[in-house]
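Apart from one protein chain that is not included, each protein chain of the complex appears where it belongs.
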Amino acid sequence: MKGVCFLVTVALMALASSLASASDPSPLQDTCVAIDEPKDAGLDKPGNTSNTVASNVTTVNVEQIKGLNTLGISMVRIDYEPYGQNPPHTHPHPRATEILTVLEGTLYVGFVTSNPENRLISKVLYKGDVFVFPTGLIHFQFNVGKTNAVAIAGLSSQNPGVITIANAVFGSDPPINADVLTRAFQLDKNVVNYLQSRF
Amino acid sequence: MKGVCFLVTVALMALASSLASASDPSPLQDTCVAIDEPKDAGLDKPGNTSNTVASNVTTVNVEQIKGLNTLGISMVRIDYEPYGQNPPHTHPHPRATEILTVLEGTLYVGFVTSNPENRLISKVLYKGDVFVFPTGLIHFQFNVGKTNAVAIAGLSSQNPGVITIANAVFGSDPPINADVLTRAFQLDKNVVNYLQSRF
Amino acid sequence: MKGVCFLVTVALMALASSLASASDPSPLQDTCVAIDEPKDAGLDKPGNTSNTVASNVTTVNVEQIKGLNTLGISMVRIDYEPYGQNPPHTHPHPRATEILTVLEGTLYVGFVTSNPENRLISKVLYKGDVFVFPTGLIHFQFNVGKTNAVAIAGLSSQNPGVITIANAVFGSDPPINADVLTRAFQLDKNVVNYLQSRF
Amino acid sequence: MKGVCFLVTVALMALASSLASASDPSPLQDTCVAIDEPKDAGLDKPGNTSNTVASNVTTVNVEQIKGLNTLGISMVRIDYEPYGQNPPHTHPHPRATEILTVLEGTLYVGFVTSNPENRLISKVLYKGDVFVFPTGLIHFQFNVGKTNAVAIAGLSSQNPGVITIANAVFGSDPPINADVLTRAFQLDKNVVNYLQSRF
Amino acid sequence: MKGVCFLVTVALMALASSLASASDPSPLQDTCVAIDEPKDAGLDKPGNTSNTVASNVTTVNVEQIKGLNTLGISMVRIDYEPYGQNPPHTHPHPRATEILTVLEGTLYVGFVTSNPENRLISKVLYKGDVFVFPTGLIHFQFNVGKTNAVAIAGLSSQNPGVITIANAVFGSDPPINADVLTRAFQLDKNVVNYLQSRF
Partner (left out) sequence: MKGVCFLVTVALMALASSLASASDPSPLQDTCVAIDEPKDAGLDKPGNTSNTVASNVTTVNVEQIKGLNTLGISMVRIDYEPYGQNPPHTHPHPRATEILTVLEGTLYVGFVTSNPENRLISKVLYKGDVFVFPTGLIHFQFNVGKTNAVAIAGLSSQNPGVITIANAVFGSDPPINADVLTRAFQLDKNVVNYLQSRF
C-alpha cells in the first residue's frame, strides 16, 4: 500500500509544482500516511535574512509534514532584521487569508482595501499581538523595532502562492512593455527601465 | 410580496456596498424578481476615457439587471483610446477569473504568474480573439492599435472587486510608510514621495 | 516541462470530454501555460445558422485559449437569423449562470422559475442590453427583429453543459417509453411517436 | 434564547420561501434547536395520488424537523399508482443529486444525459434496488407494476427545487410565446395552443 | 470508450479506498455510464446483526450503482435487534449530514452539540418519523422497542466516513498512551487497560 501511495504522492507533488490542474478539494479520505519520516520543520530556527529586503519566510509544506495534502492549511515563520520587511504582496489562490502573531519584536503591518477606497488598515504589533490579512489584498510587515523580529502565521490554503508586487510588475520574465508601466505608475520611462533592470 | 423583496434587496445592497458580511453563496432560490424596471445596461455605448489611463470600464451590476444577486457572474465593457490601458490590477475576491473578447481594435494583454517565476504570459489580440486572466493574478490590457478598442469580459463573481496596483501601493489613504515602499521597490525616497503625491 | 504539461493536459481534456470524474475545482496553481499556439477563437465571425432552429452557438473552450482549465468560466457567441431561436434549454452543471449582452438585433429572452409558480420572466432586449439566466432554470432567446441578431454571453463554469429540452425529452437514445411522455405531456400517443421520430 | 432563535428562523424561512438571497452555506454552528415540537413527518403514510400523473411526492423540510437549516440534505417519499409516474423533471439548485430506493413495487426509472448525446440511462428497479439521478439532469420514475409502488429518496440539498418539464414549458405564467415552442418542439401551432391551455 | 472509462474508474476507486488525494468535487460531467451491470443493492434485506452492538449498517456505494462518483450523496440501511444500537459516532468528512427515517420499530436517537454546552438533542422515533444528524456531531440510534427496527438514511457525501468513538479512543492501532486516556476520561488506569484490551 505504501508504494502505491508514494507513487500517487509523487504524481500529485509534480502537479502541484508545475501545472494548472491541481485543485483545493475537500478531503474524501482522512489522510495519506505513507510518507514515513517527515523532516524536521525547524520553525524554531531563524531563516537567512541576508537579502535586499532583510527578511525571510520559512514555509512548512507537504514535504515536511504528513497529510498536508487536500487539507487546506499551511504555516510560515517570518524573520526580520531591524528595518527588514516582508514587502507588499498578495496570495493569489482562493482561501488564502493569513493570521499572524508576533513572537519577538515590533512590526508595523498593514493591508490596503480594493478600489475605489484603497484604504490602508495598519497597526503596530507587539509580542503576542495578532492580525489578519484578508484573502486577495496587498499587505506587508515592516520591522520598526531595534531588534530582530519573528512572526508565525497560518494561511487557509495548502498552497496560497505569493505575488511580490514589485517583482511581478517590474521583474517579470519577459518584462512588461515599458509603455504600460510608464503610464500606469506615472513614472519617467528611464525610471521604469532602471527598475526593470533591478528586479 | 414585492415590497418585502424590495426591502430585503435594499438591505443586501447596503451590505454589498460597505460591509464584510456579504457572501458569494450558491443560490437556494431561483431568483429575486421583484425589481420591476431594470435600467438599460447600455453596453453598446462607449464609456468616458478622458482620464490618466485613457480607458473606461462599464460594469453591469445588480442595479441594472434582475436577479444578479447570489448568481456569481458579472460583465464589463472596456473602452480604450489609442495607447490607453486598463492598468495592472487584480480581482481580490474568490472566483473572479475574467474571460475577455475584443469587439474592436487591437490589444496587447497579459498576466504575470506568482513567485518565484513571475512569468509574463502575453498576447496581441485582434477582433474576435479571446483571452483568460486567471483569478488572483496581476493583469492588464493595452491598446496598441491606432484606433479606439472595445472589449467585453465576463467575470465569475457578482462582485469581483478591483485592486489597481499603482493606486493601492502609492495612493492608499493614509499612505503606506515611505520607508516600506522605498526598499520594496528599490526607489529613491524622493521618487516614492513624488509618486505618493500623484496618486 | 512543456512536454509533461502537454501530456497531462491531454489526459485532462480526455476526461473532460467523456468521463464523470472531471471536477470544478478552485485552482491551486496560477495556470497551465504549456500549450503554445492557441487557435483563433474567432468570436467576430458569424456561426452557421442553417439548421432547424436557425441559430448557432460558438463556444470558446480549453482548446482555443490558454489556461482555461480549473478557472470556472467560459464564453459563447450566439447568432440568430430572423425568427431564429436558441430553444428552451438548461445548463446542468453547477455554477452555470449565464450573463448575456446583445451586440446586434432584437431578442425576446426569458426563463421560467421552478414549481409551483413556473413564472416566466421575459424581456425584449435591444443592442447593449444585458440579461441574466440563473443557474439550472429553463431559458431561451428568440430573434423577434427583422435582421440577424448577435449576442455574447459569459457562463460561470468552464464546462456548463447544455440540455436542449425538446431533444432530451423526445430525442433521447434510446427513446423514453412513450407511455411516460404521453401522460407527462398530455399528448396523444401518435403525437409522441411523431415527435420521437423527428428528434 | 428560544424567542430570538424563533424570530430569526421566521426571517430565514421567509427568505427561503420567496427570495433569491437565501444561500446553501456550510454551517458555522452545530444546529438551531429552539423549535420545540416538530410535527410528525409521517413518511410511513401514502400520499394522495389522485392527480393527472397518479403519483405524489411527500417532502420532509425545515417545518417538520429540527435543525435542517444550513445542513444541505432533504428526504422525500414518493407514491405511485399502477402506471403512475413522477414525470420528467430537474432539480435546479446546486448539489441536488438524488439517491432513491424502492420500498414497494416495480419502477422503470431513467435520466437523459446532456447534449449532444442525450443518452437515456434507464433501469427497472425492484424492492431494495437503489438508483442515482445526477444533479441537473432530466429524470423520471414510472410504475410499471400492477400494484402501488413506494420509494424513499435523499437529495443533497435542503431545498433542491423542482422543475416539471411539461409544466415549465407549456404551463408557465404568463405563457411562453407560442412561436418559440412551435419551432423548438416542431409541433403544429394548434397543438402548442392546446397544450398551453391544459397546463 | 467503455474501456477508457473503466480504467479511470479503477484508478479513482483505488484512490478512494486508500489515499488522501480523493476529493468531493462538483461534477463537470453528467455521469460515468460505462459500468454496465450494477449488482443489486439489496436494501430490502436485513443485515447481519450478530455482533457486540446488535446492529448492522448496509452501505450503498459506487460499486453497486452507476454514476455515484462525484455526486456527493450516499444511502444506508440500518438494522437493529431489540436493544441493539448504532453506537456514538461521527462522520469526519465534510458535507456528511445524515437524514434518517424509521421503516420499522422504535428508535431513541440523539446527537450532542459542541463545547461548552454539550447539549443532548434526542427523540423517540416511530415508523415514518424523520430526524437529522448535523455534520460533525456525535450521534447514535438505540432500538428501545421489543421488535427489530429498520431505518433508511441519506448522507450528503459519497464517502462520509465513520468514526465509532469507543473504537477510535480505546481501540486504535497502536493504542493511545494510557496516561492520556486515564486523565481525559477520569478513569482508573486499570479500567483503561481493560478497555484497550477489549476494543
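By letter and in written order, the chains are A, B, C, D and E; residue numbering begins at 1 in each of them.
Heads up, the rule we're going with is that a contact is a pair of C-beta atoms (placed from the backbone, for glycine too) under 8 Å apart; a residue touches a chain by one contact, two chains touch by 3 or more.
Here the structure is a predicted model, which means the values were calculated and not measured.
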Absent chain, residues of subunit A that touch it | 26-27, 30-31, 33, 38, 40-45, 60, 64-68, 71-75, 77, 94-95, 97-99, 101-103, 111, 113-114, 119, 121, 123, 127-132, 134-137, 152-156
Mind listing the subunit E residues that contact the chain we can't see here?
-> 52-53, 83, 85, 87-88, 90-95, 108, 110, 112, 114-115, 117-120, 122, 134-138, 140, 142, 161-177, 179-181, 183-187, 191, 195, 198-199
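The working rule: only the chains that are shown with their structure count from here on.
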Taking each chain's centre as the mean of its Cα atoms, which chain lies farthest from subunit E?
-> B
Copies subunit D, subunit E: same or different interface, half of numbers shared as the threshold?
-> same
Averaged-CA centre spacing for the pair subunit E and subunit C, given as whole angstrom | 39
Please work out the Cα centroid separation of subunit C and subunit D, and write it as a whole number of Å.
-> 24
Residues of subunit E touching 2+ other chains?
-> 23, 25-27, 30-31, 33, 67, 94-95
